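Only one protein chain is missing from this complex, and each of the others stays in its spot.
Letters are used for the chains, namely A, B and C, taken in the order the chains are written, and counting of residues starts over at 1 for each.
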Amino acid sequence: MSIGQLQAKIISNQKLAGHYGHLEFDSALIAQQATPGQFINIRVSDAVEPLLRRPLSIHNVQGSKVKIIYKIIGQGTQMLSAKQPGEFLDIIGPLGNGFAYQNLVQSKKAKSVLIAGGMGVAPLVFLAEKLKSSQPLVLIGAKTKNEILCLQEFKRLNCKLALATEDGSLGFKGRVTDLLKTILEKTYPEVIFSCGPQAMLKAVASLALKNGIDTQLSLEEHMACGLGACLGCVVLTKNGYKTVCKDGPVFAGGELIW
Amino acid sequence: MSIGQLQAKIISNQKLAGHYGHLEFDSALIAQQATPGQFINIRVSDAVEPLLRRPLSIHNVQGSKVKIIYKIIGQGTQMLSAKQPGEFLDIIGPLGNGFAYQNLVQSKKAKSVLIAGGMGVAPLVFLAEKLKSSQPLVLIGAKTKNEILCLQEFKRLNCKLALATEDGSLGFKGRVTDLLKTILEKTYPEVIFSCGPQAMLKAVASLALKNGIDTQLSLEEHMACGLGACLGCVVLTKNGYKTVCKDGPVFAGGELIW
Amino acid sequence: MVKPIKPNLSIKLGALDLKNPVMVASGTFGYAQEFKDFMDLKKLGALVTKTITVKPRQGNIAPRTCETPAGMLNSIGLENPGVERFLQEKLPFLRKLNIPVIVSIAAEEAAEEFVDLAQQLDQLPEVSAIELNISCPNLDKSRLISQDADNTLEVISAVRKVTTKCLIAKLSPNVTSIVDIALAAQNAGADALALINTLGGMSIDVHKRIPKLGSWVGGLSGPAIRPVAIKMVWEVYNKIKIPIIGMGGIIDLDSALEFFIAGSTAISVGTANFINPKTSLEIISGLEQYMTEHNIQNLNNITGRLKACKD
Partner (left out) sequence: MVKPIKPNLSIKLGALDLKNPVMVASGTFGYAQEFKDFMDLKKLGALVTKTITVKPRQGNIAPRTCETPAGMLNSIGLENPGVERFLQEKLPFLRKLNIPVIVSIAAEEAAEEFVDLAQQLDQLPEVSAIELNISCPNLDKSRLISQDADNTLEVISAVRKVTTKCLIAKLSPNVTSIVDIALAAQNAGADALALINTLGGMSIDVHKRIPKLGSWVGGLSGPAIRPVAIKMVWEVYNKIKIPIIGMGGIIDLDSALEFFIAGSTAISVGTANFINPKTSLEIISGLEQYMTEHNIQNLNNITGRLKACKD
């Protein structure tokens, strides 16, 4: 598997409700190699502002098309949202190590739970697609209703869905990790895959640990190179610091020191 | 007369042939006060790149409409050329002291010559309009044919026109100052108004001096504030350094020390 | 919810009271007159003049400014009309504004000029404070006063003897240890420190192969230098007792807050005055709103209040 730096043509770039966007570009190299949990590093401006690339998860692939979804939070994602179809994006990818899921692909019965917090849905749709034969249970949590993303996509993949919003505007009222707690009283998955805010991932990890369940957690850190070269994006693990961009972004929960 | 900082709505922004553009915006404050030779200072980006405003001459005014023409030479003018009608431009102006021409306005016979080099036409169209009753002679010089700008506008103002291109692709073959030399053998204007590259202005000044003709020259210097506050944009005069943005941009040729 | 009380933006620099902590930096606001047409100058916390010398100065040859990534270089060279004409031609307008006027002064040759200037200004009620520019990179000197702790101590001590006015020492970032210089200034009796002046810099036109500045080298300012300024403010804040006036790349409320949190009692807007002349006024109103929303009564609940680590 090899990383490429390429000029990828934008196929579509749509604003979603709220401050979200959905972008498709064309890259056989990335589409063919990408595995769920990997990401790309996008240069949003060819000027010096903003200076660094922006890391974004591979949301899904289709033929030679690669999809990403993004939340507009600052200058970089703002500029990304302004890109027009037909323009070219300077992209480096696919990057990092994705989720370890292969042993579950063939299985016919649900052995896995996917938990997304907010934008954490981004890499999980791709994963759900790989696991669809086993109909994984997908938990999505957010502050409020309209921050629950990708519902339709998960439904299309006929995943079992359970939702949680902190204000109760949709599904279970409370944290998605509280929802998980209740669920773990009934079901006993082999693996929990999760992506979202660090606090949530930490809660997921400790819950799973209590129940003796493996976890695969996708982390975020501020990145400069995205290639494992600058050693900027580290997290502390039982084997010392590791880079989120190269050793991760997905880590086994048991490996991490919070 | 008072300077304003305003958000002016762009009425139109057209690309002209070559690397030129033509922008109209709405500002009663500037349109009503502006005199030929004054300029405005435009903030082309609300990020920190490029950091400083860009000074541009007032090309003409019509009612509350203000026109500028620009040559795309770098990041700032590039960004300016990308602005869309309806967008708002952060503009400070009108700035500086324009051409001293009032004593000629009423005159019926041509007493003045206007000499433009390249983009130097920018402020001279506005001036020609004020002087049209006296049908001034307008000399325009450029490297080649398609760098001769605003021909139609000067014709509409029924100015007498004489052109010079260094490659001879249009009009007199050679420097516009050489053309001026031949003209000064026949005619004897009271004032020469000129705007263009420094080397050209210098040549115009010395020619005029030889012939005992007053000159009004519009200079350019790198600017930070555009308000006379930073003392960054100075030129050396017989009375010491003066600011191009506040004391100028127009100076009497005799005042300058080259 | 109880209606929040109006926050108190006033601060003290030595004996000098400011109604708010936002001023405009020396050399970036001329003598204020240039900005009167389009902003309400009376709202400023204080105003620092372009640096004045005893004799008039022509300044350096053009070009005197150029743009750099997220910053600019300048080599004005302290062009100013000299103290006499300043008092006649510039000060009257400033007086009418009824805001604290801080006069920045520098010496061209001998340090005594500082004393001479300070003595003249000390007489004038309309001068609220004196800022000693011992850090201008645009005098062709091999070493600036504020690049040496002993010289800093000496010069400020001498001036301290001849004036009771609030005395501000403006320091250069081009030093190995800003803390050493800051301590010297404090020991010499400075009432406050202005941090930072410009960073030495140079830029070349690679096509013409000439320096972009007529005098080759100049001072770097603007957002580009903000991280350098923030670090120095923070380091100095932890070692001295006198208030700090923070500056270096402030362009909006957030960048101003960064300086307060790093340890500034007041802040100064410089290069941003060229880009958006209203920056300082927008920071004042923004600051008031911010303090109201977060129910912060006094600025000393922001100054230096950096949390140990994220939790």
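Some points to look at:
Throughout what follows, contacts are C-beta pairs under 8 Å (C-beta built on N, C-alpha and C of every residue); 3 or more make two chains touch, one makes a residue touch a chain.
This is a predicted model, so every value here is computed, not measured.
The undisplayed chain touches these shown chains across the complete complex, A, B, C. The chain that is not drawn here is touched, among residues C:R95, C:R160 or C:K231, by C:K231.
Summary of contacts with the chain left out: across A:A100, A:A224 or A:A252, the touching residue is A:A224. Shown as candidates are C:I168, C:I261 or C:I275; the residue that touches the absent chain is C:I261.
The missing chain, though absent from the display, is touched by one residue of A:H22, A:K132, A:K160 or A:K246; that residue is A:K246. Although one chain is not displayed, chain B still touches it through residues 48-49.
Contacts to the hidden chain, counted on chain C, fall at residues 68-71, 73, 143, 147, 174-177, 199-204, 206, 208-211, 214, 216-217, 220, 222-228, 230-231, 234, 249, 254, 257-258, 261-262, 305-307, 309-310. By the touch definition given at the top, chain A reaches the unshown chain through residues 2-5, 43, 48-53, 90, 92, 221-236, 240-241, 246.
Note that only the chains that are shown with their structure count from here on.
Among the remaining chains, the Cα-based centre furthest from that of chain C is the centre of A. Per-chain Cα centroids separate chain B from chain C by 36 Å.
Chain A and chain B have Cα centroids separated by 56 Å. In terms of their C-alpha centroids, the spacing between chain A and chain C amounts to 47 Å. Counting partner chains per residue, chain C shows two or more touched chains at residues 69-70. With touch defined as above, residues shared between interfaces to two or more other chains in chain B number as follows: 48-49.
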